[in-house]
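Removed from the display is one protein chain of the complex; every other protein chain stays in position.
Think of it as A and B in the order they're written, each chain with its own count starting at 1.
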Amino acid sequence: MTHYTYQTKQVHLLRPETGDDLLGAIESFAESRNIGTAWLSYLGAVKRASLRYYDQTRREYVDYVIDQPLEVLTGTGNVSKLEGRPFVHTHAVFSDEDGKAFGGHVNHGCEVWALEVKIEEYEGAPPVRLPHDETGLNLWT
Amino acid sequence: MTHYTYQTKQVHLLRPETGDDLLGAIESFAESRNIGTAWLSYLGAVKRASLRYYDQTRREYVDYVIDQPLEVLTGTGNVSKLEGRPFVHTHAVFSDEDGKAFGGHVNHGCEVWALEVKIEEYEGAPPVRLPHDETGLNLWT
Partner (left out) sequence: MTHYTYQTKQVHLLRPETGDDLLGAIESFAESRNIGTAWLSYLGAVKRASLRYYDQTRREYVDYVIDQPLEVLTGTGNVSKLEGRPFVHTHAVFSDEDGKAFGGHVNHGCEVWALEVKIEEYEGAPPVRLPHDETGLNLWT
């Protein structure tokens, strides 16, 4: 098992603007502050969701859009390093007006209605993502 | 983007009682300790769920109840200040006996079966919620 140990440096609470790209807003924040290692948690609502599903057999992402207003029930993710830059990996759960839940790997194109994000920033050398043969993904090594 | 930075003051683990109101129990705890800034995470089960969906077009909440026992798969939320008092904002994901997932903005009326809550309390001036024209919500400013 790959294992890293950290101390918390600080906790950021963010509110991206209405209309912002959910993933892009978190990426911009992480890049502008050079955050190498962090854990994410968020909630709110989007005007539309843009998601990915990783096909484990074909080893490729399948992208899809849910083009309607949705609550963001919860988002979870992290920041680590890929090719020397901060990389944001996050999954989220959404719900519609009937309370039905959806979700997936968050892609660019989730348009923020209102969002509250916690970014827990850690001190120390970040996990590094490298190609992982068994899955075809870039995983911590 | 609105942005606040904090250090963690302490972490509370709570177990509300069977029969407690989920949201009310967290609100009471935050008020009794005057917790101004915190992030929430929880899991457990409820006897019934009482939820809201924010209609982004009409700019109003639509309330509904799922009147059956449900697992609480995860709850996410925060404490900040609204009109000078601690205000709890939380969304949760639930599942039924077939594993089907539901969720929404947590309203009063979710009756606790068993619940385990983490409240991460931060030091420093809390985010303040003020009316936000673009969405009709009270958002951090």
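Just so we're on the same page, a contact is a pair of C-beta atoms (placed from the backbone, for glycine too) under 8 Å apart; a residue touches a chain by one contact, two chains touch by 3 or more.
Owing to the predicted nature of the structure, the values given are computational and were not obtained by experimental measurement.
Undergrad: Any idea which of B:H3, B:K81, B:K118 or B:H132 touches the chain not displayed?
TA: That would be B:K118, which touches the missing chain.
Undergrad: Would you indicate which residue among B:L23, B:L51 or B:L73 is in contact with the undisplayed chain?
TA: Final answer for the missing-chain contact: B:L73.
Undergrad: Kindly note down the residues of chain A that lie in touch with the hidden chain.
TA: Where chain A meets the chain not shown: residues 1-8, 37, 39, 41, 51, 53-57, 62, 64, 66, 74-78, 89-93, 101-105, 120, 122, 127, 132, 134-135, 137, 139-140.
Undergrad: When the complex is taken as a whole, what residues of chain B touch the one chain not shown?
TA: 8, 10-18, 20, 25, 29, 41-43, 45, 47, 69, 71-75, 93, 95-97, 99-101, 113-114, 116, 118
Throughout what follows, only the chains that are shown with their structure count from here on.
Undergrad: Nearest whole angstrom, what separates the Cα centre of chain A from the Cα centre of chain B?
TA: 21
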